[in-house]
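For this view, one protein chain was removed and the others were kept in their places.
Moving on to chain A:
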């Protein structure tokens, strides 16, 4: 039986889960950065957890802890999970990278899976989705639909994953609309509805009529709806309740199949440390239904883009692309290698503003 106790502390909410260990069950732990009810990032990871429960039923036991602050405190939560007999632990935010590696050293028999990071160990895998492919589709729609030519972008933290998204969206918006301009606000949070709403309102007040977000709550959608003539895209989750407008499409993370496969690997004893990075083609990144608020020809262009990304005939970062300072990055027809993408720390030419360091 599982007894989940939620302890919330002033220094950000923390929790710890306890459970009786049944020897024949595979125990899978999940560390979440936000609440499972955020309607975005953490919600989708929890859907993945439910898929594991669905697939294995009694043979698996899952525990999760929500609202775990990135950094040292997450180490405590992971250690607790490992001590309680977890066989496999998914740590689902970029900021858990070093803590995951640290805890993994102490528990060589526990397998760890860290989302969106780049450090591995014999018992640590990384997995991520090529969200930038979804951003390319978004950029195509956004560039076509903006009338003010100003696209607002709510960034979370200036990490490679977020920067890739901004670059990809910008490149593809620019491709269909050379006059397009990006205004970027860094929220420095993954989840803070009030701050996200403020950021969206500010961008709208400054003329943006498309809001792209890399934060996890639906607050920017609500702000866009209140403002009227603004479109948005669901982030991480479909956010369909804000369709058909302002939400005209979305990027959906689908972790379920991966989580099921990795749990199966632990059960079979075939688990190995891998670096998984799948995109639209493998189904890890889904594009939510493009609503009727999008004109048919734009929808067509977006779907063509999606298809080309899915079958690999087009790469979202295909040259010629210059870096922000004007120096050459990719020559004509050249595509970006995964190493550069994984550590991307520069804007492409045309984006204004600096990346906070």
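Quick notes on this one:
By definition in this document, a contact is a pair of C-beta atoms (placed from the backbone, for glycine too) under 8 Å apart; a residue touches a chain by one contact, two chains touch by 3 or more; residues count from 1.
Here is the rule we go by: contacts and distances are computed from a predicted model.
When the unshown chain is looked up in UniProt, the name that turns up among "Electron transfer flavoprotein subunit alpha/FixB family protein", "ATP synthase subunit a", "Glycine dehydrogenase (decarboxylating)" or "ABC transporter permease" is "ABC transporter permease". Across A:26, A:67, A:100 or A:263, the residue that sits in touch with the chain not pictured is A:67. Only one residue from A:45, A:114, A:130 or A:201 touches the chain missing from this view: A:201. Which of A:118, A:186, A:277 or A:346 touches the hidden chain is settled by the complete complex: it is A:186. Remark: the residues of chain A touching the chain excluded from display are 6-10, 13, 35, 37-39, 66-67, 152, 183-186, 188, 191-195, 197-199, 201-203, 205-207, 217-219, 222-223, 225-226, 241, 352-354, 356-357.
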